[in-house]
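What follows is a short report on a single structure.
Only one protein chain is missing from this complex, and each of the others stays in its spot.
Order of writing sets the labels: A, B and C. Residues in every chain begin at 1.
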Amino acid sequence: MIRFDAPSEEALLLKDTAMRFIADNYGLEKRAAMLAKPADAVPAHWTEMAELGWLAAPLPEACGGLGLSPTDVLPLLEVLGAGLILEPVSPAILGCAATIAAALPAETAADLLEAMLAGERIEVLATGGASATAPAVTATWTSGSWTLSGKAPMVVGGAAADIVWAVARVDDALGLFRVPADAVALTGFRLFDGQTAATVDFDGVSCTEDQLFPMDDTALVRGTEMALLARLAEALGLIEALYRTTLDYVKLREQFGRPIGAFQSVQHRMADMFIHCEEVRSMVQLAAEAMDGAPADLRRQVHAATWVKLVDNGRAVLRDAVQLHGGMGMTDELIVGHMVKRLLMLIQSGGSREDWLSAAAPSLHNSREAEALHA
Amino acid sequence: MIRFDAPSEEALLLKDTAMRFIADNYGLEKRAAMLAKPADAVPAHWTEMAELGWLAAPLPEACGGLGLSPTDVLPLLEVLGAGLILEPVSPAILGCAATIAAALPAETAADLLEAMLAGERIEVLATGGASATAPAVTATWTSGSWTLSGKAPMVVGGAAADIVWAVARVDDALGLFRVPADAVALTGFRLFDGQTAATVDFDGVSCTEDQLFPMDDTALVRGTEMALLARLAEALGLIEALYRTTLDYVKLREQFGRPIGAFQSVQHRMADMFIHCEEVRSMVQLAAEAMDGAPADLRRQVHAATWVKLVDNGRAVLRDAVQLHGGMGMTDELIVGHMVKRLLMLIQSGGSREDWLSAAAPSLHNSREAEALHA
Amino acid sequence: MTDLLVAPEDMAFREEIRDFVATHLEPETRRKVSLGMPLQREDFLTWQRSLHAKGWVAPAWPAEHGGPGWTARQRLIADEEFFRLHTPPLPGFGFKMIGPILMRFGTPAQQARFLPRILSGEDWWCQGFSEPGAGSDLASLRTRAVRVDGGWKVNGTKTWTTYAQYANWIFCLVRTDPEVKKQRGISMMLIDMASPGLTRRPIRLMDGTEEVNEIFLEDVFVPDDLVVGEVNQGWTYAKALLEHERLGIGGIGRSKHLLGRLEEMATASGRGDDPTIRKRLTEIGIDIMAVESTTMRLLAASERGTQLGAETSLLKIRGTEIQQALTELALEIAGADALPDRESGQGQAPFEAVVFQFLNWRKLSIYGGSNEIQRSILARQVLGL
Partner (left out) sequence: MTDLLVAPEDMAFREEIRDFVATHLEPETRRKVSLGMPLQREDFLTWQRSLHAKGWVAPAWPAEHGGPGWTARQRLIADEEFFRLHTPPLPGFGFKMIGPILMRFGTPAQQARFLPRILSGEDWWCQGFSEPGAGSDLASLRTRAVRVDGGWKVNGTKTWTTYAQYANWIFCLVRTDPEVKKQRGISMMLIDMASPGLTRRPIRLMDGTEEVNEIFLEDVFVPDDLVVGEVNQGWTYAKALLEHERLGIGGIGRSKHLLGRLEEMATASGRGDDPTIRKRLTEIGIDIMAVESTTMRLLAASERGTQLGAETSLLKIRGTEIQQALTELALEIAGADALPDRESGQGQAPFEAVVFQFLNWRKLSIYGGSNEIQRSILARQVLGL
């Protein structure tokens, strides 16, 4: 049951800490210095983020996490998204660690994740195929060891990874290989918003029996959904930040002798931007609550519907944020341009809107039920 | 070659006469009196319209017409559309007579059309099937006469027809049967905008050999395209009239102490309404010029593209015309509501926008040509 | 979706509503509502009497005045079910407008006299706010009342008065002090429709209906005991009214009902599998989900004690945009099948009422504060512009 409860105290505390941290460490100049480094440089604040509990927050307590619910992780992730962090919190924790936590026995997962949650390592997950259940990597057993083949062309957050976990086809099942980054051909690079990613080539990599862990669809789905939720939350944070930044700007910026926010067409566009934000907030909260409260097919529908809303409203917000900032919105010198790129990156990372729309389609509105009653 | 030439003197003269006629005869009260009559009553001004030359205008001189080009018929039809006439000028003349003129030898056509062009009769065309080349009516030859079967459920303008021409399948070819209205089961009724239409049931109607006239695809296409152009021109007239009426209204109507046209959001919407009009005008002129200047496939594309523009821009204009008139726009007491219904009727009469969009699709933009050069 | 937002205890409540409707709603009334056809006075009143007998006729009224004592969540559920099951949408002028005003600002005598008759349907109220030339801009109204012995004499014209032909009472805003600034000097009066000097002219709308009217007041006498609250405070009462019961403003039930009807229509027209139609249905379904989840989120905040303000205007804007988009999609599905006039006898279900509903629902973005005004309200009151 979805209740739209308020976030817990713990969630709000993490959020407040995060806001202070961003204010102190993520000014545009400091961020520009980080961006000037090579893509595979160790990210600046990974250890601090671990110490602040951000890495442990969304993971079950039995695996060494803080056990926050999906709903309670939202406020933190919104701040990190709007804060434009360059550390791979979402892919490494919500994508990789959450998958491991779902796939492995709690104790094993706790052991394996300990170093990452302490901020000593970065571990990412390479799924990479056309679909989650048709991974790009295949493993074959020859003379006492596994040989991997396949390539993951876009592992977000993977440029500085120490460990790459590969979701692989092992005979007719799925398996999870734990591969040290120095055993694969890994090429780090930046995405257009400044975040890092890597192509990882597994061809010919040899693994021992104890690098292989069991994996099933349910765990993979859980991990995929947590990773999706992370992107939704970051995008929500960005959309709201763009709205607030633009609202501040139109109140200050004067043209033709008065603030542009005094012009009716600007006022109505800002009202629409507010509506776009509120809708995305509602949907993302719904998507988060659905994680633990809805059956799989309904959850999938809600997530797809939320993504479609994100695409539509997110694009509208970023268009208007730039337009209302005028020329200033085009520059690298205001935060708005950086937020636009990050939001656009998140939207693009989901691929085709059409596919999400199809996934959202079946009987959203209970029409069959209504018909049955009607008859 | 499309030149966007100015209309001829003759075209402008017809237009001016039409504007005066509408002003004199089509005030809302007079029109309401016409609407109060049964659908199959003889329309009020058919004879006068013949005397004014409107019925003869678009037909070739050899058939007893004035021989105006498609481009030169536009101004008259725009005025008649915006004037909300209830006489079936477009279906009887552009739909029926133009088809007959295209199908039959000029002298035969002239003889057959003489009474209608004199305003003594109303004749309409029943096509009616799923497509123009798959007509609803079939004719079979039995013991010395033709027997028709089939039903045309929507013959616009047909309620008071004296003659119904049926496009019929005759063996594997097309034929045109000239059927007196009293020989068929004809039920007249009104469309939601007040114009009349009829269902015509041909089942069991018997025809002699001399009621059958030859018909080919080319003639049918010409007639169909002329009828389409008539609807486009009427719609253009209505769109522009809605724009002008709304513009006048926002200049006069005061709210919060000033004309609503002084509010920026109203100004910007009116600017969009102006743009919507201008686009439709350009496309309809293009569609008219294409009638005699473009090969069949390009002509079909241009017509389909024009229809899509009409649907999109027409809907936008009628929505905003009502909205900007506020409650007054909802009533039967201002002209705006009547124009909205007529425009909506024209748009609906075209069926699915999607089908037009598909018809407009192929290589609108010469990309293949560009690629060839590029290579 | 619906089930996601409903707790088990609410599910039982929903079932109760469904059972009641199944046993009490007349099939012919249900048919008319499901097709979006106009309703007559008796269609409304028959249904109202059933609800009244059950104690459900005024969901938002406190129990002391005859309400069912439902929570805000239950009211939303009931609202959705009633729409979905095609019950007649009871006009809110009594239940949602003058009723709550009298509870808050009326005298005990006014409450005792009028409230029970609103519930029972003995009184049908209409609203006299708008005037020719003063639609959304209520403060500029010109109907005047002058002091006479024992009461007031009222002159002026009211317009857009919905269902005045069914009503026996009208509540009016009238200017009682012409000297002060626009919003001040206005009083609210309760006027018997049978008063000498009160006449009515129906306004025919372009959809062919006569839902709305003009009301002419010529020297109409209103006794002092039919003035609401204090003289010259009518504007304050009207404003309080406009903020009442805003969470249902998104019309989720209405949208879902129409979305379901469009599915049937697409099937009937042979375009049930047309990808473009399916895609638009899904998009609008997502839009409805966004308004519904926003409603539930605001409801939850309100249940936690947050005071809701003008942000509920977004529900009005998006809700009516969705409903109008649905009527436009219906036009696209119906195509040329929508051409016959509603009264021609040639239209076929489910297409016969498509144009009627498209035209009629243009009002959704005009009345109750046009969507432009709602955007200005958001900009000013929520965004601080």
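The rule is simple: a contact is a pair of C-beta atoms (placed from the backbone, for glycine too) under 8 Å apart; a residue touches a chain by one contact, two chains touch by 3 or more.
Small disclaimer: the values here were computed from a predicted structure and weren't measured.
**Q** Kindly name the visible chains that come into contact with the excluded chain.
**A** The omitted chain makes contact with A, B, C across the full complex.
**Q** Which of these, B:308, B:322 or B:336, touches the one chain of the complex that we don't see?
**A** For the chain that is not drawn, the touching residue is B:308.
**Q** Pick out which of B:290, B:321 or B:344 touches the chain that's been left out of the picture.
**A** Result: among the candidates, B:290 touches the missing chain.
**Q** From the listed residues A:2, A:101, A:163 or A:191, report the one that touches the chain absent from this view.
**A** A:191
**Q** Which of these touches the unseen chain: A:114, A:292 or A:333?
**A** Answering carefully, the residue with contact to the hidden chain is A:333.
**Q** Which residue from B:298, B:316 or B:335 sits in contact with the chain not drawn here?
**A** B:298
**Q** May I ask you to list the residues on subunit B that touch the chain which is not drawn?
**A** The list for subunit B reads 1-6, 247, 250-251, 261-262, 264, 266-268, 270-272, 274-275, 278-279, 281-283, 285-286, 290, 293-294, 298, 301-302, 305, 308-309, 357-358, 360-361, 364-367, 370-371, 373-374.
**Q** Residues on subunit A that touch the omitted chain in the whole complex?
**A** Residues 39, 154, 187, 189-192, 194, 197, 199, 254-257, 265, 315, 319, 322-323, 326-327, 329-333, 337-338, 340-341, 344-345, 347-354 of subunit A touch the chain absent from view.
**Q** List the residues of subunit C that touch the chain left out of this view.
**A** Those residues of subunit C that touch the unshown chain are 275-276, 279.
The rule we apply is simple: only the chains that are shown with their structure count from here on.
**Q** Report back the single chain whose CA centre is most distant from the CA centre of subunit C.
**A** When every chain centre is compared against subunit C, the largest gap points to A.
**Q** Please find the two chains that have the most C-beta pairs touching each other.
**A** Summing C-beta contacts for every pairing gives the maximum at A-C.
**Q** For subunit A and subunit C, let me know how many angstrom lie between their CA-based centres, rounded off.
**A** The mean C-alpha positions of subunit A and subunit C differ by 43 Å.
**Q** As a quick test, compute the distance in whole Å between the mean CA positions of subunit A and subunit B.
**A** Comparing mean C-alpha positions, subunit B is 55 Å from subunit A.
**Q** From the mean C-alpha coordinate of subunit B to that of subunit C, what's the distance rounded to whole Å?
**A** 39
**Q** Which positions in subunit B are in touch with at least two other chains?
**A** 265, in rising order.
**Q** Send over the residues of subunit C in touch with two or more other chains.
**A** 372, 375
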